[in-house]
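Of the protein chains in this complex, one is absent; all others appear in place.
Chain nomenclature is as follows: A, B and C, assigned in order of appearance, with residue numbering initiated at 1 for each chain independently.
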Amino acid sequence: MTDLAGLVAAVREDIAPQIGTGRVADYIPALARVDPRHFGIAIATCDGGTAAAGDADLPFSIQSVSKVFTLTLALGRVGDALWRRVGREPSGSPFNSIVQLEREQGIPRNPLINAGALVVTDAILAGRRPEIAIAEILMYLRELADDPRVAVDREVAQSEAETGFRNASLANFIRSFGNIANPVASVLETYFNQCALAMTCRQLAHAGLFLANGGIDPVGGQRVVGPDEARRINAIMMTCGHYDASGDFAFRVGLPGKSGVGGGILAVAPRRASIAVWSPGLNASGNSLVGALALESLSRRTGWSVF
Amino acid sequence: MTDLAGLVAAVREDIAPQIGTGRVADYIPALARVDPRHFGIAIATCDGGTAAAGDADLPFSIQSVSKVFTLTLALGRVGDALWRRVGREPSGSPFNSIVQLEREQGIPRNPLINAGALVVTDAILAGRRPEIAIAEILMYLRELADDPRVAVDREVAQSEAETGFRNASLANFIRSFGNIANPVASVLETYFNQCALAMTCRQLAHAGLFLANGGIDPVGGQRVVGPDEARRINAIMMTCGHYDASGDFAFRVGLPGKSGVGGGILAVAPRRASIAVWSPGLNASGNSLVGALALESLSRRTGWSVF
Amino acid sequence: MTDLAGLVAAVREDIAPQIGTGRVADYIPALARVDPRHFGIAIATCDGGTAAAGDADLPFSIQSVSKVFTLTLALGRVGDALWRRVGREPSGSPFNSIVQLEREQGIPRNPLINAGALVVTDAILAGRRPEIAIAEILMYLRELADDPRVAVDREVAQSEAETGFRNASLANFIRSFGNIANPVASVLETYFNQCALAMTCRQLAHAGLFLANGGIDPVGGQRVVGPDEARRINAIMMTCGHYDASGDFAFRVGLPGKSGVGGGILAVAPRRASIAVWSPGLNASGNSLVGALALESLSRRTGWSVF
Partner (left out) sequence: MTDLAGLVAAVREDIAPQIGTGRVADYIPALARVDPRHFGIAIATCDGGTAAAGDADLPFSIQSVSKVFTLTLALGRVGDALWRRVGREPSGSPFNSIVQLEREQGIPRNPLINAGALVVTDAILAGRRPEIAIAEILMYLRELADDPRVAVDREVAQSEAETGFRNASLANFIRSFGNIANPVASVLETYFNQCALAMTCRQLAHAGLFLANGGIDPVGGQRVVGPDEARRINAIMMTCGHYDASGDFAFRVGLPGKSGVGGGILAVAPRRASIAVWSPGLNASGNSLVGALALESLSRRTGWSVF
């Protein structure tokens, strides 16, 4: 479909003047040294089309974008029982997460904030050793992306572990309420590894395509989740996918999406396409500045906003 | 369109066993004495179709559903300048609203919570007397509903004023940060009257139709807001329209919506239809219990979920 | 007692280099225009001694220092029943007061923060007109100070009313929980007038002397409160008298005290003396900067710290 190529080119042109803006995450060296001028975009459509532009084949640290996939994996494992352990409401400001965790007795507000993702990881672990769970998550992403090159960046995982005191605090806090069952250290190890997944825009767009397509990967034809489940995951991405700027993303882009501190964003246009963008510079809310602008441009150009 | 009539009938049948459940708001007599067994539904489609069932022609207190319309009115008055005075992020739990108001220096999180709606009302007042602003809001709703019978229930307005200490607290709090410009008493008087608007499901469905139709009322053909504005209002309804249960509504129904404590919900199916339901019994989050179930049924039957 | 004169002179000398430092409250004109270089100190001892230095005979706005006296008055009126409506725990940061008010269902943490003082004022009002309650409070202070010149500064009271949105917010909030019984406007009017009491250091030191003397004014001999009550009021001043810097004042001065935003501080040395200081410049916590230093010097020179 020739339009797709034109589309990504036009989007790239729209945001070209902004490339390099924003502030690269610097809490670990492996992220801090990434060149802020990277920009990649990839689209995969439900009818099999693909297009990409810029650094769409360069792997980057997907970080919190992984939360969408571990959520999917955990729902497959434990089904709706997961919702007894984690909510599906926006959390308001980051400040709230820990306050609400206290008020709500260790039940995180949603699975896309760190607290909730830790519970999701605990559900995936299910008594196994971290290496097993990490391997399972990695295999899962390779299958979704249909690409065996998806990998865990060991340096990033190591750095996350060394600096992850806030996540260690959250995990212990949740554990004090009994909502984490595995040893805290195992949950953290698994979590730090899933955050360290390195993927390209092209891989990420493919991996998320089932969410646009009623739960079925249209390329391989396999069902990943049921159609209701896909809708619900999209709903959670819409209301909770961008931390304290989820409302703004819905307002400006109008698509379910999930961002990561590595500068990646996965967006889903239901019944149409999955889009991955990457640009390392972040805005004040910790989401990719240029990535969000690119998706805003794409939404405007395509009319794919769900609203 | 015959399907519409079948649709509302089927939805009504789906929820019939639940009619009368939930807890009617009892903070003012006029609401407390409403029969919990009422149920009404009305649909208006972008291509001119309408259907209704149950008590769709009985006026009820729309309460917070009015916030959608005052937001629209204020955006028409002051445009994007409004967003300097109110955010567009979900607020988390009700508890947060006042905390965040303090942290965020009197800028309410979004225009669909009470704090934000008070600022919106202040923007509409714009130095005029409350009666003028109330009349303007009333005229606006009559036009949108294309029905001169839309009215303010004076008893409800009076009761709201007599018991509205929490809103008086919020308004004074915001005023202490300078984000309310008119006298607090004027803002409150206007606000209590807009909450006391009495409308039928049929009127409400028609009044919200422009939001489904890119900002144009398809019946009369007049443009109410621009297409981007309509999308944005829908986005805010999606992320913020049901207080602390907005995520759950998105998860279950998948449509932008706004509820009121009188038991009404307005939902928007972009490019398709506007739907109003009414059932006075509320769930724990203060949203119509049966109303939400009806919209869940409707969404499932039509596939209108945006996700 | 000649030492007293030497003491206040020495204290004044100690703080002389700091006179004029701190930041004068500027939220109302009548306070903003006070010369920051004022400094007054007065001591009244249980055995009848008095001494003063500096501007000890210049009236200033006692503001929150009045909370000690309205608490005393209310305890005389309703006794221990007051403690069902207000706690006696420190409130932590100012930020907490409204959060805790919500968590604790409209029961303010203690009677020396604004929320608690509003409840105390409500207890004094007891269904009467504000003028009556204001007159009673004024008479009470005149008696305690044994000086008919104690007065309400009408300009200050007026300004407080015009800018008191935060207090109006608190009062409405508490009222929404039913912990204010009189009309909010009456409570606020009374409260703004009590804050506007103008007294000299000499008057204030005398007025607080009963607290140092087991509840009896040693000059006139009349019992103001029982000995246990006096001890308890001192305890509350110690733990709650300086907002978010109560711990620091206890740490540095070691005496029960209550500060006001007008720059006054009343301190009580149990079984010894009552001390009033005044210096308009405030520190970051809103307490008199030089006043606190003067009390620190006095405590060090006398060994009157209770610790």
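The rule is simple: contacts are C-beta pairs under 8 Å (C-beta built on N, C-alpha and C of every residue); 3 or more make two chains touch, one makes a residue touch a chain.
All figures in this text were calculated on a predicted structure; none of them were measured in a lab.
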Neighbours of the unshown chain, displayed set only, are A, C
Touching residue (missing chain; options A:109, A:175 or A:206): A:175
Sole residue of C:22, C:254 or C:291 that reaches the chain not shown, by the stated touch rule: C:254
I'm checking contacts with the chain that's been left out. Which of C:91, C:176, C:193 or C:279 qualifies? C:91
Positions on subunit A contacted by the hidden chain, ascending: 95, 98-99, 102-103, 165-166, 168-173, 175-176, 184
Even though one chain is not shown, subunit C touches it at residues 87-93, 95-96, 100, 103, 109-110, 230-232, 234-236, 238-240, 244-248, 250-251, 254, 256, 270, 305-307
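Methods note: only the chains that are shown with their structure count from here on.
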Please flag the chain sitting at the greatest distance from subunit B, going by CA centroids. C
On a C-alpha centroid basis, what's the spacing between subunit A and subunit B, in Å? 32
Note: subunit C sits from subunit A at a C-alpha centroid distance in Å of 55
Taking each residue of subunit A in turn, which ones touch at least two of the other chains? none
